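Here the structure comes first, spelled out in structure tokens, and everything after it is commentary.
Here the complex is missing one protein chain, while the rest keep their positions.
Just so it is clear, A and B label the chains in written order, and each chain counts residues from 1 on its own.
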Amino acid sequence: MNAPFPPRAKKRLKIATATLGGCFGCHMSLLDMDERFLDLAKLVDFDRSPLTDLKHCGPCDIGLIEGAVCNAENVHVLREFRAQCRTLIAVGACAINGGLPAQRNPLDLSDLMRKVYCDRVDDTAQIPDDPELPLMLDKVYPIHEIVRIDYLIPGCPPSADALWKFLTDLIEGRTPRLDYAHFRFD
Amino acid sequence: MSEILAQFMLDGHRIAFEPGQTILQAALAAGIYIPHLCAHPEFTPHGSCKLCTVMVNGRNGSACTIKAMPGQDVLSDNPDLNSRRRTLLQMLFAEGNHFCPGCEKSGNCQLQALAYDLEMFDPHFAQFFPAREADGTHPEAFLDFNRCIMCELCVRASRDVDGKNVFAIAGRGRDTHIIVNSPSGKLGDSAFSIHDKAAQVCPVGAILPKEVGFVRPIGERLYDHDTIAEVALREEAGARSGEVT
Partner (left out) sequence: MASIDSALEPILARYGREPSALLQILRDAQEACDWISPTVRAEVARALDIPATQIDCLTRFYAHLYDEPRGRYRVLFSDNITDRMADAPALMARMLEQFGLEPGEVSPDGLLSIATTSCTGMCDQGPALLVNNRAVTRMTPERIDAISALIRARAPLDDWPSHFFEVHDNIRRADILLGATCASGEAIRAALARGRDGMFAEMKKSNLRGRGGAGFTTAVKWEACRDAPGEARFVICNADEGEPGTFKDRVLLQSYAGRVFEGMAIAGYVTGANKGFLYLRGEYSYLRAPLEAKLAEMRRENLLGDAICGDAGFSFDIMIHMGAGAYICGEETALIESLEGKAGKPRIRPPFPATYGYLGQPTVVNNVETLCKATEIAIQGGAFYAGQGTQQSTGTKILSVSGDCERPGLYEYPFGVSIAQVLEDCGAEDAFAVQIGGAAGNCLAPHEFDRCIAFEDVPTAGAFMVFGQGRDMFETALNFANFFEHESCGFCTPCRVGTAIVARMMNKIDAGHGARYELNELNRLDVLLRTSSHCGLGQSATMALRDMMQKFAPAFERRLSLKDFEPGFDLDAALAEARALTGRDDEAAHLGADS
């Protein structure tokens, strides 16, 4: 007979969050959970996140990504999250289908950059070439087109209630669902 | 001798129908919703969106085009069919540019409401990001083909009700697109008017009246509290009792 598995200690889950090309609105919604945020903090620890100001992500159970993939840096952050997070979740319209940033997709990138940086009165204007700045991708992509994604929370932003419901479902081991009132694309 | 009863079975419910009714029409009249987008009570069935796909005696078919017949055994509301419908919705979302937060139709949009109802979390497929045009040349209405789902309701309304043929569908495959019948190809110099039937039938935000955007605040929009099923059945009941909805 095989030896039984040793009983597993209930461990606290680790969560990381990041914003790619987005407005931080989804993170604001997270804060909108108000006192429930304290309840959440009892269940989980936060790794990399604007809330902790940690710059890199260690191994995590849940990663929440807000925003679309607009530039090279977004790709690096997203890859780090995918590599470190057991479960990766796209949060909000931009992460899910490109959202507002993707509205540039029908436009030509060079026209866009010239308009922004060069069409000015001062004639020294040029497209910045500082290596510190991340380069723009030809198009804005939803995050599921760059890495594999496990779950998605729709909304622009998802309400605090929706985030709370989704995360508690996940933490407690239920497949997350949203009721009609919290199922929103706007 | 007994007459054949004008009844069929829908998900185990006995549904009575009037001769000539389609399965969709009979189901709505009986208070049962079958998801649909391109079907409209005032127009001849089209059968293109395929959201209303049901199983009739074990075969797949569109509830909006199949005539109700005695003894049919119809399946509609089950996990398999709903999962197929969800995939069809995802295809429509991935094919066009549907940016709900920036759309005046949000909250009143049938495509969006159906996605809520069928719990479609995301468009799933890689976005097509087609380069489609918006046309603001008409004084009373916007055209934004980014949101068009090719249901051809505007084509049918303009042709069959308004008698104007303002819209037509051209192209083939994923290049299918609506075109406007006017010298410039723009709505502004077409025969279109905001009072046309064609101005009122778009299920999504491809044809929008100007100057009334966001007039109903969030929380008071058509589908904010009621599902598309509830709204459709209420409208159906209203139409049947002759009320003005």
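Note that a contact is a pair of C-beta atoms (placed from the backbone, for glycine too) under 8 Å apart; a residue touches a chain by one contact, two chains touch by 3 or more.
What you are looking at is a predicted structure, and each value in this text was computed from that prediction instead of being measured.
Peer 1: Please pick, from B:Leu10, B:Leu24, B:Ala94 or B:Val231, the residue that touches the omitted chain in the full complex.
Peer 2: B:Ala94
Peer 1: Have a look at A:Lys14, A:His27, A:Arg48 or A:Lys139 and name the one touching the chain we're not showing.
Peer 2: Answer from the full complex: A:Lys139 touches the omitted chain.
Peer 1: Given that one chain is not shown, which residue among B:Leu10, B:Ala26 or B:Cys49 touches it?
Peer 2: Among B:Leu10, B:Ala26 or B:Cys49, only B:Cys49 touches the chain that is not shown.
Peer 1: Determine and list the subunit B residues touching the chain excluded from the picture.
Peer 2: Per the touch rule, subunit B residues meeting the hidden chain are 45-51, 53, 60, 62, 65, 84, 87-88, 91-92, 94-95, 125-126, 128, 149-150, 165, 168-176, 179-181.
Peer 1: Please give every residue of subunit A in contact with the chain that is not shown.
Peer 2: 72, 75, 79, 82, 109-110, 113, 127-129, 131, 134-139, 141, 145-148
Here is the rule we go by: only the chains that are shown with their structure count from here on.
Peer 1: So, what's the distance in Å between the C-alpha centres of subunit B and subunit A?
Peer 2: 33
Peer 1: Give the list of subunit B residues in touch with subunit A in this complex.
Peer 2: Of all residues in subunit B, those touching subunit A are 93, 97-103, 106-107, 112, 115-117, 119, 121-124, 126-127, 129, 131-132, 218, 225, 227.
Peer 1: In the complex of these two chains, what residues of subunit A are touching subunit B?
Peer 2: 90, 93, 96-100, 102-103, 105-106, 139, 141-142, 144-145, 151-154, 156, 177-178, 180-181, 183-186
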